[in-house]
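Here the structure is laid out as structure tokens; the discussion comes afterwards.
The other protein chains are all here in position, but one chain of the complex has been omitted.
Chain IDs A and B follow the sequence of writing; residue 1 opens each chain.
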Amino acid sequence: MAFNRKDLLGTRELTVEEIKTILDTAESFKEVSTRSIKKVPTLRGKTIINFFFEPSTRTRTSFEIAAKRLSADAVNISASGSSVTKGESLIDTARNLQAMAPDAIVIRHRSPGVPHQLAKMVEASIINGGDGAHEHPTQALLDAFTIRERKGELAGLQVAIIGDIMHSRVARSNAHLLTKLGAHVRVAGPRTLVPPQFDKIVGESEGSITVCNRIEEALEGSDVVMMLRIQRERMSDAFFPSLKEYSIHYGLTLERLALASPECIVMHPGPVNRGVEISSEVVDSARSLVLDQVTNGVAVRMAILFLLAGREID
Amino acid sequence: MAFNRKDLLGTRELTVEEIKTILDTAESFKEVSTRSIKKVPTLRGKTIINFFFEPSTRTRTSFEIAAKRLSADAVNISASGSSVTKGESLIDTARNLQAMAPDAIVIRHRSPGVPHQLAKMVEASIINGGDGAHEHPTQALLDAFTIRERKGELAGLQVAIIGDIMHSRVARSNAHLLTKLGAHVRVAGPRTLVPPQFDKIVGESEGSITVCNRIEEALEGSDVVMMLRIQRERMSDAFFPSLKEYSIHYGLTLERLALASPECIVMHPGPVNRGVEISSEVVDSARSLVLDQVTNGVAVRMAILFLLAGREID
Partner (left out) sequence: MAFNRKDLLGTRELTVEEIKTILDTAESFKEVSTRSIKKVPTLRGKTIINFFFEPSTRTRTSFEIAAKRLSADAVNISASGSSVTKGESLIDTARNLQAMAPDAIVIRHRSPGVPHQLAKMVEASIINGGDGAHEHPTQALLDAFTIRERKGELAGLQVAIIGDIMHSRVARSNAHLLTKLGAHVRVAGPRTLVPPQFDKIVGESEGSITVCNRIEEALEGSDVVMMLRIQRERMSDAFFPSLKEYSIHYGLTLERLALASPECIVMHPGPVNRGVEISSEVVDSARSLVLDQVTNGVAVRMAILFLLAGREID
């Protein structure tokens, strides 16, 4: 099996073969959650720590359920109850966790690069559950899984990613992953929130990413539309004037969606702001795969936990 | 077995046969918690989510222990760490949880009707862990279980429920349940906190509920006294003058208890405010079944989880 990594830090460094291994493994695990007894003994006796410095229902719950369905022991630590509040450095906290012999640590942190630092310090597998505006690899992997499930394969697809591109770890992780798999990515959003050099910043193969000036340009003929979540806290930073204004200019409505391919599917990492970046009609339409993404998230995280925590260390 | 419901939302809609099924099932599970190995494999591979929007030690812990003793995987989500703080609607949160294929979701929420709404939206069994001042069915069921255990049966018993009837989900759920099982319910408390039409509001069979003007009237000859918890936060709403005043007029003392039947048992949903709604002498007396209620709570919740999450979906 083509997977020999210790950690999952981002999609940038993954090879096409590694990505396919993760997606194929996820496919075989997806069925487990449909059984009457939703549990396999695969990771019995393994310890998975969920270490979340930012609140999260869905990602933490998804990892916890994935761990438990693999029979692993899951331990949750949130920042508020942690030693970090006692002034201990993050590195010391990580070394301390390592000393308890976990097999994998899932970490979410507001600072980019934190998972990468930890990965160097500890033997346990580190899984990036979102590091600032940098990467969120399991989200991108579940997105790719969801697209592949519907479209057969990603090569040749036109994928529009729309919203606050600049601050989005989801956009960044997807830009790497989708282009590696042969899709073409177009990004669009408010001028203040789309880096004009995004294609060069991301640095995947030339011509695979287009920065569009208008959302309509990005949507036109798209096979997949990924809407990003508006982070209300950006409002105060005056990146854009108001939620209403945002909705008028960049919200995905049925009208705008008509510009896309007739078989276009719609995705969103959640949680959705209905009526802001996406209309309720679109969220609730047959084209929306928002809930499939969540379902697939459990399968993809089972696959990642299995590939990382299940590997035998020499 | 006479139980074909997907959800447990309240006691109002339960039939006598369904109630008896729950109580009989709880009886068989009660023994598990007395074993050296307190665990049965009944719900292995099932996922139970505890979703609590209000703080709760006893109810959440009781459900979690019940789930684990049935070998289910229990996942806790509290409101503070949840997407709800990110502005997602409750319905979207529920749909997202559903997408992770849980078998049951226990929900506590300050707004009446929230569990009922969720039950319509998701396939998982919804268990109402308390919705505002509306219902708290597992509390009423464990109360009924505790009475039945001591008294043999409920038919013909006089049950006094005393305190803040208006805001009490425990009073409401018990009023439905106890009268269905043939008990007679009398309610009493401060004038501002007892709706004079409570018997009609509850709407069970006529004559089965009496609204008393004085606590002594309710106590007289009672077989069971249920004291309700004073919610200190009501104080500021000027529903009653002070804790001391409350205690003098409505607190259950040994003197007042002497009005009841000599075999009268005393119950309280907890947490108890000693010296306010109930004196320490009463709480600690042999008549008090407060801790039996807690013990039985685990058994009743095991029964409910088993009947709901253990059913095979067609």
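Methods note: a residue touches a chain if its C-beta (ideal position, glycine included) is under 8 Å from a C-beta of that chain, and two chains touch if they have at least 3 such contacts.
If you're wondering where the values come from, they're calculated on a predicted model, not measured in any experiment.
Touch with the chain that is not drawn comes from one residue among B:Lys6, B:Arg44, B:Lys68 or B:His116, which is B:Lys68.
Listed residues A:Leu8, A:Ala26, A:Leu70 or A:Leu97: the one in touch with the omitted chain is A:Leu97.
The residue from B:Ser33, B:Gln117 or B:Ser208 that touches the chain not shown here is B:Ser33. Remark: the residues of chain B touching the chain excluded from display are 33-39, 52, 55-58, 60-62, 64-65, 68-69, 78, 232, 270-274, 291-292, 294-295, 297-298.
Residues of chain A in touch with the missing chain: 44-47, 49, 73, 75, 77, 80-89, 92-93, 95-102, 312.
Please note the rule applied: only the chains that are shown with their structure count from here on.
Overlaying chain A on chain B by C-alpha atoms takes a rotation of 120 degrees, rounded in steps of 5.
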